[in-house]
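One structure, pasted below without further comment.
A single protein chain has been removed from this complex, and every other one stays in its place.
Which chain is which? They are A and B, in the order written, and residues in each are numbered from 1.
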């Protein structure tokens, strides 16, 4: 079964091809069957392969499908590499991906671009699978670019509205900055270590380079740059809230469970390199901590239901980066897994709410949905509980593990993480209390189809019970410290932090003991609120630093001086053409004299040279 | 014929050639052009004969036979074409045949 690994990314790609070539002519159920079925086949195959792998010796397995490029002594194969980390990622991408596809079949039902949607999302899934399965950096980069393309196509899916196109472009350009850093890092690694194969690179890096010297630091920093772009961390994070312009299944799949975790995967994959560059690794932790606080604060003041979840995603990925930064590799990946479950659950439930409110996103226009939409309510409860890491949810196990490991590395970072947990509790329950409690707002439709309900139920179960699904990653990552923190002060404080947040949220939004409006009414508080609302002004910063100067330089060159060269060439050619074609007079004697003249000239040239 | 140097013979044939060429370039009547073409071809034939005679080989004369034959074939086809052109255009002016240009 494991030899069929190559089919896992191939099924969605075939789905993409079929739908892009013939999608317009197929009936809607058939489109759904192809679109969802291809990912279902991948998921089934991945499950079987994963089971076979985990029951075996867990030795890494390599499958080479052929040589992609071969120049001189450089040979880049189409190779796939399967180890415990890959298996985890496969489960996330195909499993959660499959559930989201089923949901999307219901959510996008009355959209005219049904076939196009499934084609794009299949393309995305196949690119993501290539990314996680790649055994060499070039193939990984192919998957990396592929997911970027898929993300662009899907964010701007409803292209008639120019704002969506703008959001898609913003996402693409920002991640491009990161991609360029990644590419330079790739080249650096290749020129120094002469291979693209990831395992070989790690081996050679550890044996040839000394820890902390310039080369590993530079390479790791560049790879980090790439990861920052794709995973929406500081300073390249402001594209993610705008990317919520895409359909909700897209937000769930790409911007919660898969693409944004690609950066985390990259760092985890190349962890040996990061271990060799402690300064960069510390930067990872620092960036993670800062981002999680920033994004948490921003999520606190948002009014759009999806933007709250977007900022929450940025924040949670900050946790993963924090874990990677302190060396808790397997904890980061475990949190990736559980985050995929509960964040997808939250997004899909939000989608159900939006669907029933006929695409209204403002949470303050909703209310009292507890009775009207019980499924969405319970999904949100479970999801938020897991998000806040309330005990015995899957989120609890992963976040707890991270914070304990962080404490061992740096108590300061741990404090930031706890503060973040409090804030997470506040905003996630704020969302629930505003939308599901309080004054009732009328709903346009209350029933959602089975395609949307079943995935919600399944994801709810996973979010609750997923803590048991921890895949042993010891075969991949070095095991670090092993302090036992059960039941000491640190672990108690960590466990209680979300409850503090829950309490604050109850006080402000459920019982209305305190009023958020009055708190934010005063000048300074209002300024802070606006500041957080705009994502800590990062967009404004970029606008002033990058966009405005660029536009003014572009305006200087309005008449396009460089283009003048090309215009001159074109003009020259035209003039040349009209002059030369004057020689075609159509008269025989003229032609004959040209032959004679030509003969004389070439004899002259021959004699004279 | 070993009194006349080869160069003189070649010079004669070149002069004839140039005369024929001038005829092609100057005359406007299609039949005159074809005649001048004949002159050119025969001039080259003369050159072959002179060259062959210098080397004492029969090759020059053989080439002349071939040239003659093929010139005749060419002119035969040419006259047929001229006939058709006259039927179509009602003129034999070479300069009036300039429908295609540029």
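Assume contacts are C-beta pairs under 8 Å (C-beta built on N, C-alpha and C of every residue); 3 or more make two chains touch, one makes a residue touch a chain.
As a working rule, contacts and distances are computed from a predicted model.
Undergrad: Since a chain is absent, check the UniProt entry for it and pick the matching name: "Inner membrane amino-acid ABC transporter permease protein YecS", "Copper resistance system multicopper oxidase", "NADH-quinone oxidoreductase subunit N" or "(2Fe-2S)-binding protein".
TA: "NADH-quinone oxidoreductase subunit N"
Undergrad: Which candidate, A:362, A:475 or A:594, sits in contact with the chain we can't see?
TA: Of all options in A:362, A:475 or A:594, contact with the hidden chain holds for A:594.
Undergrad: Across the whole complex, list the residues on chain A that are touched by the chain not included here.
TA: The missing chain touches chain A at positions 573-574, 576-578, 580-581, 583-584, 586, 588, 590-592, 594-599, 601-603, 605-607, 609.
Undergrad: Extract the touching residues of chain B with respect to the undisplayed chain.
TA: Touch set of chain B with respect to the missing chain: 6, 10, 13-14, 17, 20-21, 24, 30, 33-34, 37, 40-41, 43-45, 47-48, 50-52, 54-55, 57, 59-60, 62-63, 66-67, 70, 73-74, 77-78, 81-82, 84-85, 88-89, 94, 97, 99-102.
Just so we're on the same page, only the chains that are shown with their structure count from here on.
Undergrad: Chain A to chain B: how many Å between their CA centres?
TA: 81
Undergrad: Please output the residues of chain B touching chain A within their complex, sorted ascending.
TA: These residues of chain B touch chain A: 21, 24-26, 28, 33, 94-95, 97-102.
Undergrad: For the complex, which residues does chain A have touching chain B?
TA: Listed in rising order, the residues are 581, 584-589, 592-593, 596.
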